[in-house]
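In this view, the complex is presented without one of its protein chains, the others remaining in place.
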Amino acid sequence: MKTQTVYKPTGGLTDRPLSYCPGCTHGIIHKLVGEVLEEKGLLDETVAIASVGCSVMSYEFFNCDTQQAAHGRAPAVATGIKRVRPDATVFTYQGDGDLASIGMAEIVHAAHRGENITVVFVNNAIYGMTGGQMAPTTLIGQKTTTSPRGRDQGNTGLPLRMSELLATVPGSTYLERVSVHDPKHIRKAKKALEKAFDVQEKKQGFSMIEFISTCPVNWGMTPNDSLNWAVDNLIPYYPLGVYKDATKGDDNA
Amino acid sequence: MKRITILTGHYGSGKSEIAINLAIQDELNALIDLDIINPYFRSRSARKLLEANGIELIESTIENSAGSDLPFISAKGSRPFVNSDLRAVYDLGGTKHGAKVMMQFRDFIKNRDEIDFLVVVNIYRPETDQAKKIIQMVEELEATSQIRVTGFINNSNLMEYTDESMIEEGERILKEAAGTLNLPIVYTFIEEHVKTTKRYAGDNRVLIRYLAKQWL
Amino acid sequence: MAKGRIIIEQDLCKGCELCVYQCPVHILELDTSTTNAKGYTPLIVNDPEKCIACSFCAMICPDSVITVERFVKE
Partner (left out) sequence: MAKVLMKGNEAMALAAIKGGCDAFFGYPITPQNEIPEYLSYHMQEHGRVFVQAESEVAAINMVYGAAGAGARVLTSSSSPGIALKQEGISYIVGSELPAVIINVMRGGPGLGGIQPSQGDYNQVTRGGGNGDYHLLAFAPETLQETVDIVKQSFDLADYYRNPVMIAVDGLIGQMMEPVDIDKEVEQKTLEEKTWASDGTSGKRGRVNKIVSLHLDPYDLEKHNLKLKAKYDEMVEKEQRYEMIDTDDAEIVIVAYGSMARIARSAVKELRNEGVKVGIIRPITIWPFPEKAFDELPESVHTLLTVEMSLGQMLQDVKIVNQGRYQLEFYGRAGGVVPEASEIMDQVRKHLKGAK
């Protein structure tokens, strides 16, 4: 019987097996980025900026030119590249420790300058690579190796909401928070990424897609339980949706 | 010479050296160094020399912190505007950014006729090597200081390489700018080593490099 | 009658089971009788006839080990 391929691994990623733990949603997000770039025909004119964290090795996986950045500095590195190669498609791939903690100045100012880049922000509320320490995005009560009794507001403040924060920055253009916990949301997340790269192609400025992600190993859960935990705990604190769309003249969503 | 001379111009045009020379040569009461642009080579570093000549130095650093780069404007800077007995020279920092400090004193200036607002020009500075650039600079300086420029100082030089022909070339270009703006050349400053018998536009003065000598 | 089929890169599978939970027709499971080259218990299809070629398994798979084909009438 004749067959038609309806889903195959994207050429946007290399053949190298991903270095992520079983069930980690980094892999899904990588795939979406690869698919969007491949489908848009942008792969061979793209520069990816890998960051520090579990995605430190992502330069091995994106099938395009890539530069590896120091912890938190990816938006500055992206700025340097985009300013001298304005026709290239430039995106950063950053986790929450990288973007929301050490790289806070770089992300805010890249948005503030309206850099015409796309940021893929992976928020799993924990430092994965270094062994499950508390991140700025860790939920109140969430136990990590540096919040062993659960994150305490009095000691560490409340979790940072980056999409909301960047929506207040006048220079940002498109901000959306998505999740990849089921096929329906994966489709939606892909649409969001397409939109973000559209914004860049049209030279409309700074776009960021925040992905609610998981960390089965450091959360101490099975992959599927992790997805459920994210749905039950992360999404209520980090609601999904478009936080800013200045392409519609919406400056402060 | 008017009672008050305010020196402005591009940085490196020689304002500070000229301010010190004028203060000493004309036995002025005060030199007001309002340079908020340069961290070194400011006329305030000639404090000892000025005081030895009985010239009060008023400057734009907080007292006892001469090494700072805080753009502090001493209230004492208004004295010559308020006290009509004082003869003084004001040394501003370079460019329109240096000239904007004059806004701080705008309300104290009683009689503009007592003030010469002179633009120091060295045509061997690339930013002021053509009449049109000099004219544009004058417009910018007037806009940020809110004071009308009353004349030029020709300080065209290449330091130890200066010769008569350079002063003449400076005068030629400066006259082109001055003619367009209908402004006089009030002084020509001539490097100490240039032994010339020629007469140049305006009052001819010898320039002694007090600051450069002090450092190197 | 199967509407399609899935092709699994067995040796790349990390046995995370996300696809197992997303499969609407419940035909996926891990083969706990063996381990693949990486040491994981790999994915198998226990009832291929029920596959509806919906691609949910492939979409959720973080390691891109699944290709989905739909049968088309000639």
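By letter and in written order, the chains are A, B and C; residue numbering begins at 1 in each of them.
Criterion: contacts are C-beta pairs under 8 Å (C-beta built on N, C-alpha and C of every residue); 3 or more make two chains touch, one makes a residue touch a chain.
This structure is a prediction, so every number in the text was calculated from the model and none was measured.
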| item | value |
| --- | --- |
| Left-out chain, listing which of the shown chains it touches | A, B |
| Selected from B:Thr8, B:Ser60, B:Thr144 or B:Asn157 as touching the chain missing from the view | B:Asn157 |
| Omitted-chain contact residue, chosen from A:Val6, A:Ala70 or A:Met221 | A:Ala70 |
| Touching the absent chain when the full complex is considered, from A:Ile49, A:Leu99, A:Leu193 or A:Leu234 | A:Ile49 |
| Among B:Asn21, B:Asn122, B:Asn154 or B:Thr188, the residue in touch with the chain that has been omitted | B:Asn122 |
| Missing-chain contacts mapped onto chain B | 11-12, 38-41, 67-69, 122, 124-126, 129, 157-159, 161, 212, 215-216 |
| Contact footprint on chain A, counting only the chain that is left out | 43-47, 49-50, 56-57, 59-60, 63-70, 73, 76-81, 83-85, 87-90, 105-106, 108-109, 112-113 |
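Everything below uses one rule, namely that only the chains that are shown with their structure count from here on.
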| item | value |
| --- | --- |
| Touch-based graph of the chains, sorted into line, ring, star, complete or other | other |
| Per-chain Cα centre nearest the global Cα centre, belonging to chain | A |
| Inter-chain centre distance, chain A versus chain C - centres from mean C-alpha coordinates, in Å | 27 |
| Separation of mean Cα positions, chain C and chain B [Å, integer] | 82 |
| Touch list for chain A against partner chain C, complex | 1-10, 13, 17-18, 20-28, 30-31, 180, 182-183, 186-187, 216, 222-224, 227 |
| Sites on chain C touched by chain A in the complex | 4-5, 12, 14-18, 20-22, 38, 40, 53-56, 58-74 |
